[in-house]
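For this view, one protein chain was removed and the others were kept in their places.
This part shows subunit A:
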Amino acid sequence: MSDNNTEKDERKKTISLPISRVRLIMKSSPDVSSINQDALFLTTKATELFVQHLARASFNNGSGRDTNTLSYTDLANTAEENDTFHFLTDILPQKILARDYLKSLEDMKEDEADL
């Protein structure tokens, strides 16, 4: 167990995501011309912290604590309710049932007809 913990401590200081992939994503941003080694390392590390933080926040607020699961809905709720995760609302939209969506479409049509 103690071995496991030291291994985890070690990992806190190093990174497991591939730096080259993170660089590719960063470079896909049109304004970015060059990135130094330290900035690349920090962004990669920050992404790992972000993944952990998002998973933890969603699990702790989510409905799955009883069933021991983390579901998509938990993540979508986090994006909607938590200010720091608000930038994720586009990529984590709330799920909506098809019949509700069709109903809202109908309502919109009716509104337009009224005009």
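Operating definition for what follows: contacts are C-beta pairs under 8 Å (C-beta built on N, C-alpha and C of every residue); 3 or more make two chains touch, one makes a residue touch a chain; residues count from 1.
Assume contacts and distances are computed from a predicted model.
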Task: Candidate names "NADH dehydrogenase [ubiquinone] 1 alpha subcomplex assembly factor 3", "Rab escort", "DNA polymerase epsilon subunit 3" or "50S ribosomal protein L21, chloroplastic"; UniProt protein name, chain not shown - done: "DNA polymerase epsilon subunit 3"
Task: Footprint left on subunit A by the chain that the document does not show - done: 8, 11-18, 21-22, 24-29, 31-39, 41-43, 45-56, 58-59, 64, 67-72, 74-76, 79, 83-84, 87-88, 91-92
